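Yeah, one chain of the complex is gone here, protein chain that is, but the others are all in their spots.
Let's turn to chain A:
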Amino acid sequence: MPLIPLRLTIPLRPWLAPLRWLTAHHWLRAADVDACLRFLQPAWALTRIHARVEARRWVAEDMLAIRLRPNCNWPGAQAGQHVQLFIERDGVRLSRSYSLTAQADGCIEIAVRRQPEGRVSAWLCEHLSIGDCVELGAPYGELRWPQEGAVLLAAAGSGITPLLGLLRDALGRGFSAPVRLLHFVREQGQRAFVEELQQLQARYPNLAVEWAVTAGAAGQRLNAEQLHAWREAHVLSCGPAGFVEQLRELVDGQAASLQVESFTPPQWRAEGERRPVRLQFFRSQREAVGDNQVSLLEQAEAAGLKPEHGCRQGICTQCTCQLLEGAVRDLRSGEISHEPGQSIRICVSAPLGDVRVDL
């Protein structure tokens, strides 16, 4: 039994302001303070967002919905946003991004689709249990529900999750214009949140939900006919890049508005021949075209940045920075890193594909 209930951290938050000031000015170490807070309540922290698992249930054959109660540092989120979720495996902190499917009563719900090779999703689906704590990032994401007019939601695979979050929120607020949700899944069993959606449909006559199974001979594909009557609606779409692109082509220029979000599993090819890659330097807000053979340090310098560095040979760690997206190869050992948020030494790391680094 924790000494302090998680809910109580919210009213207590202002009282910790002096401690936050002291850690921000280096008089105290946040890690030490957090250790004490954690002793009182496992999900408590000075500024970091931790959350306790309150419930878990399967909403499709391969999708798990997890209800989380975040601590006092959760800033609140808009429907349709995503959060980064952190867990530790074999001593390494890993993170993945998941969409919020619901929010109520100080809790949030995310849905995790088990990826066959996924280190994080497989662990979450199999091992995360009620009462465990996980860390979250701040919510992010730009999808917004339209003010008025008919709305078409087109999702593929786990792209359903942010759209469901938006849908629940909008209907709950009394949105009354027609809404149609189209969910493409590979197999029948992958239809997610079927019960909830059917209940919503029964309750809100303006909602129509359709599923399309794409596998097999009778598989349905996204086509112009399906969209015909809805071309002039507000369109929101989420799914793999290919799907989203296709949808964009079908409705472009006609839809009242179009918002898309796509996710594509990271793709890169090992070493091989010289190839151009896109480099995004997050902190300095710059972009450049580079290649996959030269160290990121040299390429950043070529792009006019002046990253901190020392030895330029991987010894001193002064050039360490965070890899935000993409994969890099260690030029000394050939080892590949692709964890978002991982520390890399840019003097000995070459990009393997498009990358975003915190420079």
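General remarks:
As a convention for this text, a residue touches a chain if its C-beta (ideal position, glycine included) is under 8 Å from a C-beta of that chain, and two chains touch if they have at least 3 such contacts; residues count from 1.
Rule of thumb we're sticking to: contacts and distances are computed from a predicted model.
This figure omits one chain of the complex; the name its UniProt record holds, of "ABC transmembrane type-1 domain-containing protein", "Linoleoyl-CoA desaturase", "FAD-binding protein" or "SAM-dependent methyltransferase", is "Linoleoyl-CoA desaturase". Within the complete assembly, A:S333 is the residue of A:Q147, A:Q285 or A:S333 that touches the hidden chain. Checked against the full complex, the one of A:I130, A:A241 or A:C311 touching the unshown chain is A:C311. Contact between chain A and the absent chain runs through residues 26-27, 29-32, 34-35, 88, 90-94, 310-311, 313-318, 320, 332-333, 335, 339, 341-343, 345.
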